[in-house]
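All protein chains but one are shown in place.
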Amino acid sequence: MNEQRPALAISSLALLVILFLQIPVIVVMLASFSETSYLTIPPQGWTLKWFEAVLTDRIYLDAIKNSLILAVGSTAISMVLGVAASYAIFRKMVPGSEALTSLLMAPLIIPSVVIGVALLQYFTLVGMRGSLLVLLIAHVVITVPYIVRSALASLSGIDLAVEEAARVLGADGLTTFRLVTLPLIKPGLVAGALFSFVTSMENVPVTIFLAGPRDTTLPILIFTSVEMGVNPSVAAVSTLLIIATAVALLAAERWTGFHRFV
Amino acid sequence: MSNLSLRQLVKRYGAVSVVKNVSLEIAEGEFVSLLGPSGCGKTTILRMVAGLVEPSDGAITIGGRDITRLPPNKRNVGLVFQSYALFPHMTVFENVAFGLRRKGESGDALAARVNEALSMVRLDGYGERYPRQLSGGQQQRVAMARAIAPRPSVLLFDEPLSNLDAKLRDEMQIELKRLQRELRITTLFVTHDQAEALSLSDRVCVMHDGVIQQFAAPEEIYHRPATAFVASFIGKPNRLAGTVKDGAVDLGDGLVLQSTGAAAFGEGTPVDIFIRQEAVTLSATAGDDGTSVAGTVVLRSFSGAQVQYVVRLGARFEVVVEVASAGEGANLAQGDEVFLTIRPQDIIVIESGAGA
Partner (left out) sequence: MTSLRTGFLLLSPLLFVLLAAFVVPLLLLVPTSFQEYRPGQGIATDAWTAQNYARIVADEFYREVVLRTIGLGAAVTLCCLVLGYPVAYLIVRGDPRWRLPLTLLVIFPLMLNLVVRSFGWIVLLTNRGVVNNLLIDLGLIERPLRLMFNLTGLMIGLTHIYLPFMVLMLVAALQNVPRDVEAAAATLGSSRLHVFRAVTLPLTAPGIIAGSILVFVLTISALVTPRMLGGPTYQVMATLIYDEYMQLLDWPSGSALSFALAISTILIIWISSRMTKRWAGLA
């Protein structure tokens, strides 16, 4: 049978829109290699000096380090707490599973800026402002919904009888989880972890209220520095982020078929 | 000794009892089927034996050991699931090895026992494959190998053949019976398929609404059903209502059927009679022993080896009759007058209101 394909006009429009989605990415990358401090098309002269500037700048390096610590740390903590909680909810071990799920997903619904100001006031009140620990706790709150969402979705996709089979074959509860449940939900969890990592890595609205002068993160640094105008170092550090994101996305796609989880 | 015994087993969910006081003694090496429609409690009983459902009351023992409150991993039973429940992320070998590893087997001894189990289900050489690379029938065999490999004291089957197509199901039935005879493992087999239950089992336990209706050998179940439910559930029976009169059954409208079972009931007792479709012979003339009744063919349908008729008896009854397409009465047409002959011992008589 001859399956009808979309009309040429629709396909062309769609491809233009997809191109539109890539434009800022392309422009940022061109800007980072450009000799001039502002960008022209085509770029006038190629250079790596902006990359050198970024990679020798203590402020940038510290911001990158802080961002990585926060992203890795909050994802790891969210993963442990989120998977444990999701499993209890999924198995209906406690009553009120629907209300509990709503609570765990709530940080996704409340606007980040509101969470930011609430935490600013709260941590000021308890005298904990301006430390990486505070940021870590805040990032767990905003990343955990992604873990919970992917864990619950993955859990609902596995045949309950598979766990029962393991139990009948002599495995205790923990062994069953380790040998059967966990491997089966792993692809979904990897996707959730990537979301969590990206969310922490790019967060401004919560972080900006809580970060002290010594624990600035990379997005905060970019956010505040563009208020002083376009700077090619920002383009260079952005290019590094673009490359890292592309590599992570392709790796996740190869490894887990990532696009199925978005 | 690994006889399985259920004593006064009860399962309630809130106010609803799905298993009501079920007691069952299954001898060592015996193959018993739990047969009944969906919702009759058969699967719940199986899951209670496996430890996946906690009984509300009663006791379960295997070989005299009380396992009622033990978790499933301490019971040493084998369970074959309806969905097979193979571990999709493990090879066939690892699936079969799973139970053995939990018992501390490893190395060559483990490999030997896995391969032994695989060869019992005729899957030698399939160890390195993944479940998704196998056909439904092969997956079914892996599920069986996985259940028998740790040498359980009791084997449990939860409608294991219901996901297979008809031809494969017949093959697997034979294979399953052969395997069980070889291993002599006490087996509890849950099914809603009566042919499967009758052909596989030493004894069949027919259940309805959480209660055992009859627990007996297959022939007994088929020929001498204990309750109206069993009579209507087994075979493809026509059910007619009448009263006992002179040792026969009077259906009204001048229709009287001779039945050996009727003698057990007093004159005038309201009864239900059950006539299996295949127990009726059709002929153009009446027999001379008074066991024939006249009727009219309403519908004929040919299905290969059999011909089915809908025959009207008197004004109120229609019965379905099945005859061999090569035999007598295979070529009647709609509207033909026929005589139905039923041997008196083939008419099952059960007092009205006795069970379903």
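To keep things simple, chains are lettered A and B as they appear, and every chain counts its residues starting from 1.
In this text, contacts are C-beta pairs under 8 Å (C-beta built on N, C-alpha and C of every residue); 3 or more make two chains touch, one makes a residue touch a chain.
These figures come from a predicted structure and were not determined experimentally.
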Neighbouring shown chains of the undisplayed chain, as defined at the top: A
Candidate in contact with the missing chain, chosen from A:L70, A:A85 or A:A193: A:A85
Absent-chain contact - pick from A:L55, A:L120 or A:A153: A:L120
Interface with the undisplayed chain - residues on chain A: 3-7, 10-11, 13-15, 17-18, 20-25, 27-28, 31, 38-41, 81-82, 84-85, 87-89, 91, 93-94, 100, 103-104, 106-107, 109-115, 117-122, 125, 137-138, 140-141, 144, 173, 194, 198, 201-202, 204-205, 208-209, 218-219, 222-223, 226-227, 230, 234-235, 238, 241-242, 245-246, 248-250, 253, 258-259, 262
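We adopt the following convention: only the chains that are shown with their structure count from here on.
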Footprint of chain A on chain B - complex, ascending: 50-52, 71-73, 75-79, 81-83, 85-89, 98-99, 102-103, 146, 150
Residues of chain A touching chain B in the complex: 159, 161-162, 164-172, 175, 179-180, 183-184
